[in-house]
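Accompanying notes for the structure given below.
A single protein chain has been omitted from the complex, and every remaining protein chain is retained in its original position.
Chain lettering (A, B and C) follows the sequence in which the chains are written, and residue indices restart at 1 in each chain.
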Amino acid sequence: MTGVAFPIGRSFDFTAIGRLCIDLNANEINRPMEQTMTFTKYVGGSPANIAIGMSRLGHRTAFIGKIANDQMGRFIRGYLDKEGIDTRNVVDDRTGAVTGLAFTEIMSPTDCSILMYRDNVADLKLSPSEVDEELIASSKVLLVSGTALAASPSREAVLLAVDYARRHGTIVAFDLDYRPYTWKSEEETATYYNLVAEKSDILIGTREEFDCTEKFEHNPDRSDRYTASKWFGHSADIVIIKHGKEGSIAYSADGGEHRARSFPAKVVKTFGAGDSYAAGFLHGLMSGWTIGKSMEYGSAAACIVISSHSCSDAMPTVSQVDDYIEQCARGEITAN
Amino acid sequence: MTGVAFPIGRSFDFTAIGRLCIDLNANEINRPMEQTMTFTKYVGGSPANIAIGMSRLGHRTAFIGKIANDQMGRFIRGYLDKEGIDTRNVVDDRTGAVTGLAFTEIMSPTDCSILMYRDNVADLKLSPSEVDEELIASSKVLLVSGTALAASPSREAVLLAVDYARRHGTIVAFDLDYRPYTWKSEEETATYYNLVAEKSDILIGTREEFDCTEKFEHNPDRSDRYTASKWFGHSADIVIIKHGKEGSIAYSADGGEHRARSFPAKVVKTFGAGDSYAAGFLHGLMSGWTIGKSMEYGSAAACIVISSHSCSDAMPTVSQVDDYIEQCARGEITAN
Amino acid sequence: MTGVAFPIGRSFDFTAIGRLCIDLNANEINRPMEQTMTFTKYVGGSPANIAIGMSRLGHRTAFIGKIANDQMGRFIRGYLDKEGIDTRNVVDDRTGAVTGLAFTEIMSPTDCSILMYRDNVADLKLSPSEVDEELIASSKVLLVSGTALAASPSREAVLLAVDYARRHGTIVAFDLDYRPYTWKSEEETATYYNLVAEKSDILIGTREEFDCTEKFEHNPDRSDRYTASKWFGHSADIVIIKHGKEGSIAYSADGGEHRARSFPAKVVKTFGAGDSYAAGFLHGLMSGWTIGKSMEYGSAAACIVISSHSCSDAMPTVSQVDDYIEQCARGEITAN
Partner (left out) sequence: MTGVAFPIGRSFDFTAIGRLCIDLNANEINRPMEQTMTFTKYVGGSPANIAIGMSRLGHRTAFIGKIANDQMGRFIRGYLDKEGIDTRNVVDDRTGAVTGLAFTEIMSPTDCSILMYRDNVADLKLSPSEVDEELIASSKVLLVSGTALAASPSREAVLLAVDYARRHGTIVAFDLDYRPYTWKSEEETATYYNLVAEKSDILIGTREEFDCTEKFEHNPDRSDRYTASKWFGHSADIVIIKHGKEGSIAYSADGGEHRARSFPAKVVKTFGAGDSYAAGFLHGLMSGWTIGKSMEYGSAAACIVISSHSCSDAMPTVSQVDDYIEQCARGEITAN
């Protein structure tokens, strides 16, 4: 059993709240960005990627966010629409905010970095009164991206969205998604991460991200078991703690501890691994699979994305993930 | 019974967190401030007044706050020290912040207003890492003033203080104390008031202040019963809703509804009534009295303050409150 | 001769631009402010004091400034009106700005300090379109206070006012009046002080204030003669450099160098000395007196103010200054 009881009879399987951005991916890779002369444009942002992933995996998906009133914003809305994602609660900014940008630098498959433009971004201007309670009430899951807590009024919009989800029995999945820029201090991050984590059913983050939530705790050994137990004392059913190459561990409220199998991949870059993992894992959970099988599905989905040039564009469908798992089983895919 | 089980074996009865300010009270009253030529200086700020009141009523009291590194800040610390209030967690600002000011205008006993200086004030610069967990752990009660939630980093400091209180079983008393300046929007106020109210054992506010918390609720009749029930569904034991001249109603989690008797007073001004009421009421509760008797004591304490020129300086001792109640009983005090 | 040719046939003798504030002067003096319990309210701000001084000395005076839309702002307007100063170009702020405050601390006659409230002040919100060109065109003198250059949009309003003065042949008197708060850097101060000084006919400042203007110059010996010469190369006719107790030196464009006689005084505090000196000096200059006699008159006016509790309220009339000089001549006044 999964430990998560998703509500039934809802119009949407999955609604994400948070940033909608643009990735500008280097076309000439394996070099410093100084030597990259052309870039390709994609929709980006962790919750955007996960929503696109869930839609491709067959889930009825919606998004709550805010976009700039410019060509970048219109491109984002158009892309989501094309992917079949409901954008009724994607609001146009009217204050002259811009679209967040992420220029990628791929020095090598394992040495990737991002140059961010996060000043005056539209996504952080979503306000509480713009959050559609009815949409959350008609979704099985609300996925919250931690970055959306980094500044007001987006911070308050997310806190309200979580309250709406609790009020209507919508499952809250919290992807910690910590990005230091935008946050003023680690204390601030700890404060808001705790407020949302207390009310979340599913938590997903790296060990470092969970460390952020424990700034005012006493967990000197950085024990995953301690971390998970804390949240089981509040609302959590599942806590996934990711350890990079060492793999992820999922704890369940019934005391279970699960580790995923991993798959080989021809890695182009590491970006997008976490987002495709989250989509694959949640797909499994919502399909009624075991935690172990869901984690495996997430791993396979992640392998597909890191083997590609883009993140959002590479999010796989069910048949793509199934194929990948079978190809691995037949030994047709090996690591680079 | 009171419905509130205060912890025992603590070094402090009462710790307040929030603003420490200066009141500049018009010496020439019953006229517009334009015609007031001299002002007298007092320590002010709602939680400061309540803490002074609690100390005068015999409780071991401490304060958590931040003061400007100037003559006004030093005056405040000196006054608290003199009143026997522990100031180990009153932190000196190092950023050049100023002390908040409140110039009072007393046009008539019932027509009073305040001219506030709240830009760049020290009290809102208290940060989470400056909050002493040990002090909260060793207090029976933590009183939170809503105004301290109005801006960062004081907002996060208060949210952390409330978490410390919950972690250690310290009773949280939340005085909504809503002041529109400093807040950016009603949505923001609603968000943070709800987050603290959810974790509070005792809530005290005016009907208008509780309306602020219900911006995203459906309580069109502004029903007190509805309001109180919401918080009983979280952590509350007692919810007091104040209706100005119509008096206050206290709801208790066991379904009780209590109204206080009132006393006559020769009113000079209305400032400080709520703070002295809170001190008197909490004194009663912590003395093991019934809610009704505690409310009556709060009302008498309030009468003493509104009959005086100052707020903090007029906070009464036990014998002053007892005397006032007796004088009223003997008909020696009549309204103006 | 004075070296300054004032225009004739103007409706106003003197118009000042800059801050209008409130002084809150300690009533209990010769002690730290922590021990001062009451304060008396006066109109304050250097250009306000000079304008009040000029009006009391018989000049037709106007003011260009901005006041808060509150009791403090209304008190200021009322006081100026009562003094006969034209306030048609004193604009009411509509943004919620406050009135600047200066709490004085008088430890001893020679140890005085000020606690300033300068955040979000109305006077720095005067904007260029609010400056009345016609008023400047109909004034003989425009007095500019350097503090008004400390922030936008007041900075731009003053720069425009100076251009209007030049366009219409109005004499520009620049009182450097440097106050470190509000300014972001010494570089910024140097930039704007130079821009106004270049276009000024009369410059008045302390040696330290002139140092501020020479941050990007080479005057290692801090030579007054070098300083004065620089401005004679632009528009200046008279440059007065003040050296505190050592007295002031006035340089004139014709090569003259003048030192003022000084007078004894029973000093209460040092505040306001510069403002009353400026008013007395300009009164002399506009009366066609020599620079030396004008400086002497300024010194006597300054003595009267520093012997009093207030600044603005103590600004003397012609008969008061004349009396003071005569009393000194008769040896009736001695220093404390």
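Details
Following the convention adopted for this analysis, a residue touches a chain if its C-beta (ideal position, glycine included) is under 8 Å from a C-beta of that chain, and two chains touch if they have at least 3 such contacts.
Computed from a predicted model, the values in this text were never measured in an experiment.
Contacts of the undrawn chain with the visible chains, over the full complex, involve A, C. Within the complete assembly, C:Glu188 is the residue of C:Asp132, C:Glu188 or C:Asp323 that touches the hidden chain. Check A:Thr15, A:Thr36 or A:Ser312 against the missing chain and you find that the one touching it is A:Thr36. Residue C:Ser152 is the one among C:Thr95, C:Ser152 or C:Asn336 that touches the chain missing from this view.
Contact residues of chain C toward the unshown chain are 127-129, 133, 152-153, 156, 159-160, 163, 184-185, 187-188, 190-191, 194-195, 216. By the touch definition given at the top, chain A reaches the unshown chain through residues 24, 27, 32-34, 36-41, 70-72, 74-75, 78, 98, 101, 103, 105, 115, 117, 119-120.
Convention: only the chains that are shown with their structure count from here on.
The touch graph of the protein chains shown is a line.
Its C-alpha atoms fitted onto chain C, chain B is found rotated by 180°, rounded in steps of 5. Although chain A and chain B carry the same sequence, what matters here is overlap: shared residue numbers make up over half of all numbers found at their interface. Distance between chain A and chain B, defined via averaged C-alpha coordinates, is recorded as 42 Å.
Along chain A, no residue makes contact with two or more other chains.
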